[in-house]
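This report concerns only the one structure given below.
A single protein chain has been omitted from the complex, and every remaining protein chain is retained in its original position.
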Amino acid sequence: MTDLTMVLLVVSISLLASSGVLGLFLGRRSATGQRWAALLMLAGAGLGLWIAFRHLLRGDSGTLDLPWFLPWGSFRLKADALASFFLVPVFLIPALGSIYGLGYWNSSERPGSARALQFYYGILAASMAIVVLAGSSVLFLIAWEVMALSAYFLATADATDPPACKAGWMYLIGAHIGAVFLIALFSLMYRSTGSFAFEAIAPAALLPGVATILFVLALIGLGLKIGLMPLHLFLPGAPATGPSHVSSLLSGVVYKVGIYALIRVTGILPVPPAWWGGLLLFAGATSAILGVTFALAQNDLKRTLAYSSFENIGIISMGLGLALLGRTFAHADWIVLGLGGALFHSWNHALLKPLLFLAAGIVERAVGTTETNKLGGLAKSLPMTATLFIIGSAAICGLPPLNGFASEFLIYLGLFRTAGLTGNGGAGTWPLATMAVPCLALAGTLAVACFVNLSGSLFLGQSRQLLPTKSFQAPSASMTAPMIAMAALCVVLGLAPGAVLPLLDRAIAVWNPTTSSLGPSLSSLVPAAWISAAGAAIAGLIALTTVLYLRIVRRRTVGIAGTWDCGYARPSARMEYTASSFGHSLRELFRWALWPRVHRPQIAGPFAKPSHFKSYVQDPVLDRVTLPGAQLLGRAFAWLRLLQQGHLQVYVLYFFAIVVLLLIWGRSMR
Amino acid sequence: MSSLIDPILVAVLLLNIFALGNSRLPSVIRVVGAQGGLLGVLPLLVHQHFGILPLGVSFLTVALKGVVIPFMLLRAMREAQIRREVEPSVGFLPSMILGAFSIGFSVLLAQELPMTKAHLGLLLVPASLSTVLVGFIMLTTRHKAISQVVGYLILENGIFIFGMLLVEAMPLMVELGVLLDLFVGIFVITIIVNHINEAFSSLDTRKLSALKE
Partner (left out) sequence: MTNLAVHLVLLLLMPPLLLGVINRTKAFFGGRRGPPLLQPYFDLARLMRKGLVLSHTTTLIFRAAPLVSLVAILFAGLLMPMGPFDAPISFPGDLVFFAYLFGLARFVTTIAALDTGSSFEGMGAAREVTFACLSEPALFFALLLLAKLSGSLVLSDMLHSPLHAQWTILGPSLVLVAVGLFIIVLAENCRIPVDDPNTHLELTMIHEVMVLDHSGPLLGIILYGAALKLFVLGAFLLHIVAPVQTGRVWLDWGLFAAELLGLSIVIGVVESAMARLQMRHVPTLLVASILFCGFGYFLLVR
């Protein structure tokens, strides 16, 4: 029976991979290819989701092991509860994204790139599924590379967009640097255990200190892929400049695949020392606070959304760090709450970030710009998009009764317990971990600031510049339907988190098999019924007060006037508070981390020339440290250019010289 | 009685933070005076017996640190006609946060130091270390001479607190020694402050760099 499910999974993955192939053979402007691609993606995703939920609900796992042509390992797929958990967003979001692409990047508007985009979309989805299912590290690395390459091709789909090409190139560089670390990690694991499979490593198999090296390699290699600050430097560019449904995948789902890999690797390593969990907790807290601070400092809509992903990745890392601490101190409740919160938040973020990016894509397509200081007042022309964006913003800030709160609640519960509440039992508490609680609170309020800023400056108020009404394109049904589906899932997950808790328990049991049968289940630790009841009560109370209010107002006169402008004679839309002004005080408070660049106007003499003021925040790790450092290195090693003579004879001479040196060295060794 | 030591030390630490965050010089001087007054009572509580000599030394400390020295500083401030500190090289808010971190750092450091059993759990050692650090912060980051003098006073308070550990071994030496040191230091400093003011007509110590070659 399990073999059949694995075969069906392989079928669904092939459906995803081949979804774009048909379109390659049809004409450039034909819509049939895109529609077939969306259909095949939906079919593959539906089949895959059914199998994944089947595994999750039953708690069993399936394996597929086929020999292949490479001398290392085998084609081994393993679908246990943890992998099935991550398969759900991997299948769902690309399917919804391809429906969105029907309207957003359709072949009639963009004949040059639509077919290639559709093809690589399917490849990306399929490779992500194989990464999650991979049971052998060689297969993992191959699928990882395919994932990185297809992400690159997707990000640079529009060849006429120089910033997108540069950002995609950065992404690829980052992916390959991370891949180097991952290759080192898996080679070291192979040397220690003798197999390529992802099985739990016995502590005796590792030499002393090797476990630490493995952990550090995994942290750096995967941190570069998921955006754990300060390793985030290569990541924000591609989601900020590419097509929106691609950004939603890059910023929503690919990060989750990286998180899955980190969870898997930390799961197979033996019991960790305390500093592993502490380091993850610290890195997560830093990432959460600084990620959203950087998001506040950006002037571009999609860049803001790209940076705010790092906040959520930070929260997920905090949950994982807490789980590692639980393994160190043998506290089953920390493990369950920490990892449960991390996994749940992965699902939530994989729903929310694509929702926000798809809405950003609609805005971009409607008005042609994504500069937040120039937008405004779009709620009147894009009411559905505005509503969905605001729901998504409220959810990503972690506000009740939506799903962001439910997952952060789990992590809070776990972190509070590290204070060593009486009646908790078990030796060893780590009060230092409770310092993460105010950090999480700070990240939450900063996120509120960031998303209120974003929603307000995009959709509310008046529009700050005369937007071209000719090219205003209202979103089609294919673009709003996926967003409605995602928003509905957010509301459902927020109001009924109890439904997800058993699934989380099974996934955690895979990660922590030793104490899972004895440890508490999530349902006993988390008052899910109360959360659902409270959420429903809040919704009900809002409905009740609305009814009461409408009855009060029914017979009142309602006058319409302009906004109070303090009696100013000629108010204009330019007087509104812009996005930059809104975030100004917070940017000043965090100036020590942001290092903003300010170009002040040069005013000299009594008849000064016109000048301007400009301030922006670049990425400090990339633009202020890495790029100047790389340029410095380039200049320092310029002397190596002497070796590049350009004459063929000189290169042959080099070969000759090395052969002679090797001969001498061989003789001296004997 | 000994349970009063902890609240006094907590009050001293809070006064440190307050002195770091405040830009108005009269307030800062009064804060340091209050801190000195509180610390004058400390030897009595640590020593635990109330003979005529400890009472006298306590009274002298409170009078000197709490009344006389702030009075001298306020007079110097009035003659120089300044009332506010300029924005220091580390801003007021960051110095407050730095002061808070110094308290945490001192607690961690105090756990590593080799101390006798009796002294291990006390708040005395972390309080003195962090007061010394806060004094250093004020000395190095403030620009006006009077603020730097206040930093020096806080530094001396920190050393005084540390001296409380030796109270059983050398009962009065510590307090009297610190007091003498302090009094002479302040005396000399107020004279110098006046000279600086006359030479540069400002108390901004950055102008002293004009004296180098």
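Chains: A and B, in written order; residue numbering restarts at 1 for each.
We adopt the following convention: a contact is a pair of C-beta atoms (placed from the backbone, for glycine too) under 8 Å apart; a residue touches a chain by one contact, two chains touch by 3 or more.
Please read these numbers as outputs of a predicted model, since none were measured by experiment.
Touching the missing chain, out of A:W564, A:F637 or A:W665, is residue A:W564.
Summary of contacts with the chain left out: across A:L8, A:V21, A:V216 or A:V437, the touching residue is A:V437.
The chain omitted from view is touched by exactly one of A:V11, A:I173, A:V452 or A:A593, namely A:V452.
Mapped onto subunit A, contacts with the missing chain fall at residues 376-377, 379-380, 383, 386, 390, 394, 397-400, 405, 408-409, 412-413, 416-417, 419-424, 431, 434, 437-439, 441-442, 444-446, 448-449, 452-453, 455-457, 460-462, 526-527, 530-531, 534, 537-538, 541-542, 545-546, 549, 552-553, 556-566, 573, 575-577, 581-586, 589.
Although one chain is hidden here, its contacts on subunit B can still be listed: residues 3, 6-7, 10, 13-14, 17, 21, 92-93, 96-97, 100, 103-104, 107.
Going forward, only the chains that are shown with their structure count from here on.
In whole angstrom, the spacing between the mean C-alpha positions of subunit A and subunit B is 50.
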